[in-house]
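All protein chains of the complex are present and in place, except for one that has been dropped.
To keep things simple, chains are lettered A, B and C as they appear, and every chain counts its residues starting from 1.
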Amino acid sequence: MEEKAVLVVGGGISGIQASLDLASRGYKVYLVEKSPSIGGRMAQLDKTFPTMDCSMCILAPKMIDCSHHPNVQLLTYSEVKGVKGSAGNFVVTVLRKPRFVDETKCTGCGICADHCPVEVPNEFDEQLGMRKAIYMPFPQAVPRAMTVDKVNCIECGLCQKMCQAGAVDLKQQPQEVELDVGAIILSIGFDLFDPSQIPTYGYGRYRNVITALELERLLCASGPTGGHLIRPSDGRIPRKIAFVQCVGSRDRRLGTTYCSSICCKYSVKDAVLIKEHEPNTTVSIFYIDLRAFGKGFQVFVNRAKSEYGVRFIRSSPGEIMENPLTKDLTVWYEDTVAGRIENVTFDLVVLCPALLPRTDARELAKVFGIEVDDYGFFKASNVLTNPVDTTVSGIFACGYCLGPKTGDIPDSIMQGSATAARVAEVLERV
Amino acid sequence: MKYAFFLGCLIPARELSYEVSVRKVLPELGVELVDMKGANCCAPFSIQSVDHASWMALAARNLCLAEEMGLDIMTLCNDCYESLLMVNNILKRNPALRDQVNQILSEVGKEYKGKIDVKNLVDVLSGDVGVDKVKGAIKEPISGLRVGTQPGCHLTKPKRIHFEVLRGFNELDALVQATGVESVPYERKEMCCGGPLRDINDDLARQVSREKLIALKNAEVQAVVTVCPFCFLQLDLGQLEVKRHFNEEYNLPVIHFIELLRMGMGMKLDDWEVKAHRIPITELLKDRL
Amino acid sequence: MGEIANTPRGKGILLCIQCGRCSSSCPVARLTGEHNPRRLMEMVILGFKKEVLPTQLPWYCLSCFTCLDRCPQGGDVGEVMFAIRNLAVKQGNTPAGVAAQAKSLYETTRVINPVRTALDRRESLGLSKITTEGLEEVQKILRRTGMEKIVKST
Partner (left out) sequence: MGEEPRIGVFICHCGVNIGGVVNVPEVVKYVKTLPNVAHSEDNIYTCSEAGLASIKEAIKKHSLNKVIVASCTPRTHEPLFRSACREAGLNHYLFEMANIREQCSWVHAHQPERATKKARDIVRMAVARARWLNPQEEPELEIKDTALVIGGGIAGMTTALTLADQGFKVYLVEKEPQLGGNLLRLHKLYPTMQDTIEILEPTIKAVSQNKNIETLTSTTVSEVKGYVGNFKVALAKNEEKREIEVGTIIVACGAMNYTPPKGLYQYGVYSNIVTQLEMDELLRNGKIEKPPERVVMIQCVGARKGEIRALDLAGFPKSDTARLLAKILKAKKEEGWPYCSKICCMNAIKNSILIKERFPQTDVIILYGDVRVYKEYEDFYSMARENQVKFVKHIEEVTPEIIQGPEGKLTVTAYDALSGREMTLPCDWVVLSTPLIPHKEEVILARMLKIPISPDGFLMEAHLKLRPVDTQMDGIFLAGVSSGPKDVPESIISAKAAAARAATLMANKKMRTEALTSVVDEEQCIGCGLCEEICTYGAHYLEEAKSHTIAALCRGCGACAAECPRRAITMQHFTDEQVLAQVKAALMEEP
């Protein structure tokens, strides 16, 4: 019964939640994901606040549930190209990009990658780690299949020779599939602001100025440094670390006037993680307003102050300067509560960039015929009463692609389930 | 290339060498300068501090004169430049303010129409004349000289009214390099010379200049090249004051960019012009003088 | 705050979220604790007139406009400074240097005038004469804007 099928675009945590809710309710779900594996942003995180669960450890089971569920069909490394029809019966065209590996045959043993001669930076590790031209973005990837990155592949054919399963197929062609679905859920997530647009912070020029997501990868046990927090310039363990909030957020000049809603919270979490990694490291957080709203956060912040001795300074630094020899970073800031202008030297500065709409969000919006808001996030049909409905009936959205409506992971999950409910409402009426 | 030449107050009064050099150099590069008869002071920050409407009107009056001449304005002084540029920008975009200003101007039978642009010496040379042509005009390249350039705040800030962040930097440096001189990067190049606080808070003005001088010294430059006559004054005369108050020797000769260009083009400085530098340049440029 | 916010150059003050980027970027504030643009904004917002207008506070700014490029809200601190100064001047708080330039402008159309030797040199070099052409117009304008009063009163 085609009208009982649903399309979910984006395999992050909210997309996964929506898919699982709908699938266990008996709907057929097509989960389309642009990258080679589902998992999304949550997969990139080290630990999650406040339970301090290892992010991957609580996510992986859900990812695998998705791949095992009889009602879920994963279409990874795929993109939606066109949509026809309306609520109850959409016809969606999905482009399956060639991954040059047969998912059904590949066991993900990785022998091919061991022999691949081409090394390139791994996007999943925010370019901090390396991967081969034939690769799996991360060990727990779902589906567990390799992908050939043809941009960097030199066509030496070694992987093909090495693969016992005969899964590598460098001739594989792109493929278009048509799906009949009754409803559509968009959960394409967010991109990050490029801090180099604020030259005075030196991101891209100073090696020891990194983004918070890069830090997550550095802290992560399965990350490029095996969980050892070292600074990029010289591999030394940083003893003085600064976090800078609102890099691109709350910024009228850049047009991102909103608060990204999660930076204060994850910074406090990261600060505590760092303290647990290296107790005698000092961590300072530069903030404008410390936005520790949401369940359990305020108490956690209090603990970060009293138990872990994290320093909170109400200030948005004006400038960061690098010492060309030591690569240490001098941060000029005003402690606005004390009214004192100071400069302190740090080993590592972590910028918390604004969360932005996906670069292809507007494009995608056109494909689905839905509206976007002033920032380019998908527009809710009514911010108060229909927060997960887009402007087209039968098409819903969840997660950060709706804009900073979500505080964090639980909000994304709630939205995922909420869209599942809306879909059911629509389809049960049909 | 023809411009309404806005001299301002400081240069004709205190830095004649600047004026003379400009009048010598630019025609050589095919730039015709027409003096603005009856122009008034640009209305610099000091005047802006006193009264907003007066600033607008006085600047607008100058703009009107140029409109009557049918020429874009070329300024030398950063203060003049920013003042006229800002007012021109505001009045072009903001009809309400434009009406207000025109009401005031009606008193003197003038009307601002927004028909001309405001440019600065650096714009003209790097934009209209072109670095290559400038380079071509250099007969005796000045080699083996390391300088730090001081474009001055109002050639570069605020971003929104100048084309890009370091515009003044890149273009001025390109021009300076064209004369054969090496322009060395130094810390806080964007920083102000301290001049604007002269006569308001001399002590602070000095301290700011000192910061600048220290940064320049650290970069081991032999001289400072300025565009703005205020920067020149503050770093040249100011250096003596810094010396007096902090008894610190910097001995950094300060040179008008245009003088550099003039020398490169083989036109020597007169004796009085050389003497006009309070930090002697003779040592540094002996073979030029 | 209203008095400032309602002037063309003072609007920015309404956008200020007191983040401190201006103060930590300000070359003067880095040198002396007396000057703190962020704090000055706060005092103006909260209407601490007595503590601001008659004092030195409005007169530390270099107008180097570094803050204009750094303020995330486009609060234009350096611009607001002029709105504050205009108000201070109205209350008779005008530094001697500024007053002198204003006076000179009113009397000669220019804020700085050449000394004798300079005039002589101009002549010997055959440079254009420094005249007060346009003075009448300038004075008319300043009369209309009310600056004439200010000049005469200081």
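Brief remarks on what is shown
The rule is short, and it goes like this: a residue touches a chain if its C-beta (ideal position, glycine included) is under 8 Å from a C-beta of that chain, and two chains touch if they have at least 3 such contacts.
Only a predicted model underlies this, so the values are computations on that prediction, with no experimental measurement involved.
The chain that is not displayed touches the following shown chains in the complete assembly: A, C.
Listed residues C:Q18, C:T66, C:T109 or C:Q139: the one in touch with the omitted chain is C:Q18. Interface note for the absent chain: among A:K28, A:R41, A:R231 or A:R250, the touching residue is A:R250.
Taking the complete complex into account, A:L290 is the one of A:L254, A:L290, A:V344 or A:V367 that touches the chain left out.
For subunit C, the residues touching the absent chain in the complete assembly are 1-2, 5, 14-18, 38-39, 42-43, 45-46, 48, 51. Within the complete assembly, residues 21, 24-26, 48, 50-51, 53-54, 57-58, 60-62, 64, 67-68, 107-109, 139-140, 142-144, 221-222, 226-227, 250, 257-259, 261, 289-299, 301-302, 305-306, 311-314, 335-340, 383-385, 387-388, 403-405, 407, 409-411, 413-418, 420-422, 424-425, 428-429 of subunit A touch the chain that is not shown.
Just so it is clear, only the chains that are shown with their structure count from here on.
For the pair subunit A and subunit B, the distance between C-alpha centroids works out to 49 Å.
Subunit B and subunit C have Cα centroids lying 20 Å from one another. In subunit B, the residues that reach two or more other chains under the touch definition are 165. Multi-chain contact residues of subunit C (touching two or more other chains) are absent. By the touch criterion stated above, subunit B contacts subunit C in their complex at residues 9-10, 12-14, 16, 19-20, 23, 35, 37-41, 43-54, 57-58, 61, 90, 97, 104-105, 107-108, 110, 153-154, 157-160, 165, 190-192, 194, 196-201, 204, 207-208, 211, 272. On subunit C, the positions that touch subunit A within their shared complex are 15, 17-26, 29-30, 33, 36, 38-39, 70-74. Those residues of subunit A that touch subunit C in the shared complex are 200, 246, 250-254, 288-289, 314-319, 332-336, 339-341.
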